[in-house]
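Before we start, here is the structure in question, set down as structure tokens.
Every protein chain except one is present and positioned as in the full complex.
Chain nomenclature is as follows: A and B, assigned in order of appearance, with residue numbering initiated at 1 for each chain independently.
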Amino acid sequence: MENNHRNVLVFGEVLMGKIVPITLELLAIGRRLADDLGEELYLMLLGEGTGRLGEEAITFGADQVYFSEEKLLNQYNSDLYTHVADSFCRRVLPSVILFGHTDIGCDLAPRLNGRIGGGLSIDCMDLSIDKEKKHLIMRRPVFGGNAIATVISNRVPQMATIRPKTFQPLEKNLSRQGDVIPLEEKIDPSLIKARVVNYIKEEVEGVKLEEAEVVVSGGRGIEDKKNFTLLKELADLLGGAIGATRVACDEGWVPAHLQIGQSGKVVSPKIYIAIGLSGAMAHISGCLGSKYIVAINKDSEANIFNVAHLGFVGDWKEVLPPLIERLRELKGK
Amino acid sequence: MNIIVCVKQVQDPEIPPSKFKIDPETKQVIPPAGVPPVISVYDERALEAACRLKDKYKAKIVAITIGTDKASEVIRHAISMGADDGYLLCDPAFESKDSFKTAYILSKAIEKIGAFDLVLCGRQAADWGAGQVGSILGEMLTVPVVSFACDIDVVDTGLRVKRVVSDGYEILEVPMPCLITVSSEVGLPRLPSGMRIMLARKKPIPVWKATDINIEHSLLEKGHEHTEIIGLVVPERKSECEIIKGTPKEAAYEIAERLVSML
Partner (left out) sequence: MSLLNISYLGISGYVIFWGMFVIALFLFSRRIYFLYKVIRLGKGEDRFDRIGERIKYTLSTMFSQRCTLKSIKKGDLAGIGHALLFWGFSCFFISYIILIGFAEGFGMQFLRGGTFERAVFTVLDIAGLFVIFCILWAAVRRYLIKPDRLEMSFEAGFIMSMVLSLMVLYYAIESCRFALMGESSRWPPISMAIATYLLEKNVGQATLWGVFVWSWWLHYIFILVFMVYIPYSKHLHILVSPFNLMFKPMDRKVLIEPVSSDMSEEEMVKGLGISGIQDLKWKDILDVFACAKCGRCHINCPAQLSGKILSPREFIKGIKEHTLEVAPLLLGQNGDKQKEERGKTFIDGKVKEEEIWACTTCGLCQEVCPVEIEHVRKLIGLRQNLVLEKNTMPEGIQNMLRNMQMRGNPWAGAQSLRLKGDWINEAGMEPLKEGDGISTLLWVGCTGSLIDRNVKATISLAELLKRAGIKFGVLGEGEPCCGDPARRAGYDFQFQILAEENREILRSYNIKEIITSCPHCYNTLKNEYPLYGLDLKIIHYTELLCDLVKRDKLSFSKTTGSLLTYHDPCYLSRYNGIYQEPRTVIGRIPDVRYKEMERSCKETFCCGGGGAHMWIEEKRGTTRINHLRIEEVTKTGANAVITSCPYCLQMLEEGIESKGLKGVLEAKELSEVLLAAMEKT
């Protein structure tokens, strides 16, 4: 690709004055891509107090950290962030931009792409560099995880959003050197078209689904609302959260925000316990990143056994009560 | 209020993996026999959101889709749900997986439809799931964009949009005209009423070709894609599942031991 775009940019996210884990993960993969391209790794951080995070970011792999202490950027605003990212990219001309596949990344990356006309792939699970052509090669699930597509961008910047927990952050390296550079551009508040007027935090009992180490998930086989309390009991015992398939949500057995899969949430817990769900790919694609999948299903042919690590063919109603009881015993010790 | 809803017909995402076949050479998915294509999940919810606005306010809904002549079915479905009109954009030149091309074609069709207050798209398609056509279309139409809406209502200043975020909801206000992408949290799409089913069956669905909507053919030619799919594989899933034998109780104990050892 003949152009004057160089360097890899990571769009960073900050929460409660700290760089969030996904940004550190992006720095790790960004570092590898930059090295393969023989280019530098940039990080962009927006909002008050981000300047002092620059040094830390450098220890995790960044070469240059750009930050803006602009108050208006403290909270994510789609219009402002798109504007800032756009004008920044037009100035520094990165060849690759990486986003987390998060609330911010999922909104910002497509909008920025629409504005600067790059090439974007979302929800990537693997990135690499074609060293000859200096291309970014992105691999992402398509058709609800039934297939994996390999995608390249014919335009710059080449952009990708990356699913959290796909990569490990680098070890902190205090000897790394880099620059922390402020962005001085003043922001015109009239750029805000869609204004956030309120924020409703959904009170989650216990652990948040996306952050849970253990997810207990149920599908059609759970049969009704009250049976989910048993799943909840198991999840609580394991310090985890409950999730569900589309069918279970559509039936109203659990709230819609617990849906895992293509049209719901994407989780990557340590342990995923799939109960009474057959494992349609549309669901599997939402939990494929799980490290260990346990499946309980009546149907030995169910697809869930193709992805699970440990399985039992039988009625979950006969398994769950002794399982809960045994776990209590073991934990009691 | 004039609402335009962009919908897409996709291969049924609920099909079992055993029926999912691809042609690695052409990087195409082979449609499974006997499984009818369906409207993309989020697009149907975008339609539902539009219909809910129409239930409450005076609104005209126009549905558009790009696809083969079979895709007129999704327009019919849209009309049966509550859309007033629908157009099928069908031309061999439209065949592309590139989001920019899709957005370009849609923007030209919207231009032809005329003035609008709101464009609704699903947040992502259920097949290739590029997840950006809405945003790009918004930029092309130079209107504000709000993504992942689950509820839309009319207020003095324009629209009030409830937007899904991972730990709750954001409430935004956005002036019209604007583009909103819709998330599944909108809730179940309605079942078309009897009257609307018959209406949709009788309604002619106009087909627009490239020349009908003033498309610059050169922009659709090969080489203009922003992204390109260079490989498509069905991941080999060797079942590595260890199946526990024995009674449910024995299995429960075994699972319990393993879980505890891992935590």
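Please note the rule applied: a residue touches a chain if its C-beta (ideal position, glycine included) is under 8 Å from a C-beta of that chain, and two chains touch if they have at least 3 such contacts.
These figures come from a predicted structure and were not determined experimentally.
Undergrad: Which residue from B:Ile197, B:Ile230 or B:Val260 sits in contact with the chain not drawn here?
TA: Only one of B:Ile197, B:Ile230 or B:Val260 touches the chain omitted from view, namely B:Ile197.
Undergrad: Check each of A:Arg176, A:Arg195 or A:Arg220 against the chain that is not shown and name the one that touches it.
TA: Result: among the candidates, A:Arg220 touches the missing chain.
Undergrad: Looking at the full complex, which residue from B:Val38, B:Ala126 or B:Ala210 touches the chain that isn't shown here?
TA: Here the residue in touch with the unshown chain is B:Val38.
Undergrad: Could you tell which one of A:Glu213, A:Glu251 or A:Glu325 touches the chain left off the display?
TA: A:Glu251
Undergrad: Of the residues in chain A, which ones touch the absent chain?
TA: Missing-chain contacts on chain A: residues 220, 224, 247, 250-252, 278-280, 299, 301, 303.
Undergrad: Touching residues of chain B against the unshown chain: what are they?
TA: Within chain B, the residues touching the omitted chain are 12, 14-16, 18-19, 33-36, 38-39, 77, 188-195, 197-199, 201.
The criterion applied here is as follows: only the chains that are shown with their structure count from here on.
Undergrad: Roughly how far is chain A from chain B, centre to centre by C-alpha average, rounded to an integer in Å?
TA: Each chain's C-alpha centroid was found; their separation is 21 Å.
Undergrad: Across the complex, what residues on chain A touch chain B?
TA: 78-79, 102-103, 106-107, 109-111, 113-115, 117-123, 137, 142-144, 146-155, 193-202, 204, 208, 210, 213-214, 238-239, 250, 256-257, 259, 262-265, 270-271, 280-282, 292, 294-295, 300, 303, 305-315, 318-323, 325-327, 330-331
Undergrad: Considering only the defined contacts, which chain B positions touch chain A in the complex?
TA: Contact set of chain B toward chain A: 11, 13-14, 16-17, 20, 22, 27, 29, 41-42, 99-100, 103, 124, 126-132, 134-140, 144-148, 160-161, 164-175, 178, 184-185, 187-188, 223, 225-235, 237, 239-244, 248-249, 251-253, 255-260, 262-263.
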